[in-house]
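All protein chains of the complex are present and in place, except for one that has been dropped.
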Amino acid sequence: MLHLITTRLLGAIPVLLLVTMAIFGLLRLAPGDAAELLLPDDATEEQIAETREAWGLDRPIWAQYGQFIGNLARFDLGESYRYRAPVFELIGERLPATLELSFYALVMAIVIAVPLGMIAALNKGKIIDAIVSVISISGVSAPSFWVGILLVLFFSGYLNLFPSSGRLPYGVSVPSVTGFVTFDALIAGSFDTFLQALKYLALPALTLTLAMIGIISRITRAAVIDAGQEEHVFTAVAKGMKRGTIVRRHLMPNAAIPIVTIIGLELGALISGSIIVEVVFSWPGIGTLLFQAISVRDMPLTTGAVASYTILFIALNLLIDIFYVLIDPRLRGHKA
Amino acid sequence: MKFDFLNLKFIIGAFLLGFVLFLALFGNLITPFTANKQSLMDSLLPPLSGGHILGTDHLGRDILARMISGARVSLAIAASVVVISGVVGVIVGALSGYLRGTWDLVTQKIVESFWAFPPILLAIAILAFFGQSLTNVILALTIQRWIPYSRMSRAQAMVLRSLAYVESSRVMGGGLAWVMRRHILPNLMASAIIVGTFSMATAILAEASLSFLGLGVPPQIATWGGMLAEGRSYITRAWWLAVMPGVGIFITVLSLNLLGDWLRDQYDPKKTLNLI
Amino acid sequence: MTLSSDTRPADGTIAGQNAAPVLSARNLSLYIREGRNRIRIVSDVSFEIAAGEFFALVGESGSGKTMIARSIMRLLPASMLEIEGDLEFCGKSLTSLPENRMRALRGGAISMIFQEPMTSLDPLMPVGRQIEETLELHSDLNRRQRAERIETLLTDVRFAEPAKVAAMFPHELSGGMRQRAMIAMALANNPQLLIADEPTTALDVTIQREVMEIIQRLRRKYGLSVLFISHDLSLVHQYAERVGVLYGGVLMEAGPERDVIGRSAHPYTQALLNCAPGRRVAGERRRGIGGTVPSPRDWAPGCRFRDRCERADAACANSEIPVKDLSPEWRAKCLRPTE
Partner (left out) sequence: MIQTSQTATMSARDVCKTFHRSNGWFAKPSETRALQGVSFDVEPKEIFGIVGESGCGKSTLARVLVGLENQDSGSLSLGGRKLFGPGMADVPPVKRGIQMVFQDPYASLNPRMQVGEAIAEGLAISGMARSEREDRVAETLSLVGLSPDAAQKHPFQFSGGQRQRICIARALVMEPEFLVADEAVSALDISVQMQILNMLLDLRDRIGLSIIFITHDISVVEYLCDTVMVMYGGKAVERGKTADVLDNPQDSYTQTLISSVPRL
């Protein structure tokens, strides 16, 4: 078990290396010198020369890459000229907001979409299947930024129920423990702030959830149908087991494997969705940070945000790998 | 009660896609206005007023004309992305599934690394570093969209290579080019078309997202994503600015997803066992 | 090949050979749904299985043998497989039984093993737990008794370390071991009838023998009736007491093994026996059967075998083919069987 996890962790290293090479390549290949890219447009010749030296741009390319990796490993991606602060510090501040939003959206999406997909699969070809199909196909077809705007139009513009941007009302704050405002508010004992935070979360989380429901319910439906075709389900019927019990004990665990696999493959799409949703709702996460960084050509910050999203993504995929081992005995190897 | 959803998918999908294609090709016949013609006198006109079927935006530009331009840009970009990435992906995937070995190992690591970037993010990064242009948008989207094709092709080529008719072809002297051309690629076509249909849907969404973030094609070209971004600030005063382009994206993507679903169901061998 | 009664349990729970048959099929016809059409895949099949008897249904692909096996337990929903005629288990009609009563029989008094041991067990659940599920469904045993029963069952199917096997997952067992585990599961609740659908087809011949011996021994030990589905005449010859030969969904010949295989009357059975490879003298050719097995969609009235039959004439195409009794226990559906 432990061995397997370490194997997976080690297996991620080549990918990480290639990813850093790609980011490094982007910096190198982009028009203009990396030093110019890494500095604001109004930088002086001296500053450029200084950066060039600091980044070792006069040295051979492999040495530059080595330095880049070294800096990365020391969590040093330079300083954002926009915020005049170290990039990793900025990202560290924003990361919890992104995680909190994604967490709520993913949980809601799974809670809604998995049962939806199951119901559709178990009633394959019936009217309820068609209804779920309509919901999910609309979900994957609607651009999340548009859905977000429609929700704002309706819930904040028309009903005035939920705020349309930000994470908390101006001036309200809670001492940070977990970084999740909702959790911190409860820890601080301020139920009022907790409710406030939920209100601010509502629309962005809902937008992101709607986007995911489509994907997850489709996957679930397909996986449950496939699992239902397997021969051991026949064995279970021949045992005299009730339909519900078969679904619970034999079908769902077997369907869980492909569901998790594909959620893993779709994580990228989910993260992409979260970037857009953050921008639409001015949610103070890495997505908006990246957006701002790009619009003012703050290259160190852009690089940092891209790198941190990528690392987050790889980490999530690792978690999924570990989850496999937990549910699938075949991956644990032979006892005999 | 049984419900025949399958053909409905095709009918609705084909109708919607046909409608969008018609707009893109012959839209100019419907509206006398051009996409970038400003008329500040006529700004923010609601739909069906002053001869503007879908109204005007804050600069008095005709929304329908801009929608038509958006449809062209979207379809053209998505089609190029789908075709380029399809050709690259199918060939790379088919080779790696058929040849296995070192080629496969290397391409798999490359695929994994490309996949280690959330898709939009890589596109964002490329456009941020390389600047905005039509070619860069296509490049930025293609660089990841070939992966689904390659995964599919690799998986199928691995099955095909061990099929007796492919092995028999090898025994009879069929080289790599022969086996690819006669046995592997023809058998991948159906799946490639299905992947392509879904891929076109995602490409349209991705292009719209990029334009929405201001990273798509240069702003002087009207796109659905760009229109939505501009319309956002007027959402409470003039809802049609943001709603209309969204409808455009939605029905185009929906039609492709419906058609993709339909194709996949057609192609899938009928699953007769339905135990549960 | 009659069972001697002393091999059966003394408590007399199992009916004797002369009592009502354990299973009887009367004029059984099966239909599958294909879109809006209904295709007949089995027509008018009748047979009986006595208590403690080993009855084999033999046939080539498309003969309907597997569907008959599945119809007995009603394993396929009525929307997929329609049953006409009557199936009786110990005098009770199975076709009209409500689903919940049917469920009580499945895995209880009737149980089944399948062709593919590799896919017939849930890969995510330990083998012992899968056997335990059957016990939970059909017995009142408590946890400890169940564990003991599982050990007994696994010992019965010749596992040397039953406790260890119970804790293993299916992928840790070989094909033969999995099939033995399936047999243990099928026997968990002392069934009266075991349906075995080509249980050894996927196994090597040495393993086949091991599995067949286990089935045979346990059948004697527990007085079990076996419905054995197979395409292999020599296997059937070796183990079955009575045999039914199916072709194109029709029962061509049925009766004691020594009659049906020993001196078969139906031209199809004869031809089939002539197809079995084996030693030949130099220059000899066994005749085999020309043509191919017809698909259910191409079935015409008259005898299904007539296109490939050497004895067929015009009458075979037109008339309803009668079932001829060749002895009280032996019958053939043919206009001119050898007598």
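Which chain is which? They are A, B and C, in the order written, and residues in each are numbered from 1.
Operating definition for what follows: a contact is a pair of C-beta atoms (placed from the backbone, for glycine too) under 8 Å apart; a residue touches a chain by one contact, two chains touch by 3 or more.
Fair warning: this is a prediction, and the values are worked out from it, not measured in the lab.
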item	value
Contact residue for the chain not shown (choose from C:A20, C:M80, C:L141 or C:L273)	C:L273
Residue among C:R40, C:R209, C:R258 or C:R311 that touches the chain left out of view	C:R209
Residue among B:G18, B:P32, B:P186 or B:P218 touching the omitted chain	B:P186
For chain C, the residues touching the chain missing from this view	60-61, 204-209, 231-235, 237-239, 261, 271-280, 285-290, 292-293, 308
Residue ranges of chain B at the interface with the undisplayed chain	163-165, 167-175, 178, 182-183, 186-187
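The working rule: only the chains that are shown with their structure count from here on.
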item	value
Inter-centroid spacing, chain C versus chain B (mean Cα positions, whole Å)	53
Touching two or more other chains - residue numbers and ranges from chain C	75
Shared interface positions of chain B, touching two or more other chains	274-275
Complex interface listing, chain B residues touching chain A	1-3, 5, 109-110, 112-121, 124-126, 128-131, 201-202, 205-206, 208-209, 212-215, 225, 228, 232, 235-236, 239, 242-243, 245-246, 249-250, 253-254, 257-258, 261, 271, 273-276
Footprint of chain C on chain A - complex, ascending	230-232, 234-242, 249-250, 253-254, 327-330, 334-336
Chain A residues within the chain B interface of the complex	14-16, 18-19, 22-23, 26-27, 29-31, 37, 122, 124-127, 129-130, 133, 137-138, 140-143, 145-146, 149-150, 152-153, 157, 225, 228-229, 233-234, 237, 243, 246-247, 251, 265, 267-269, 271-272, 275-276, 279-280, 290-291, 294-295, 297, 299, 302, 306, 309-310, 313-314, 317
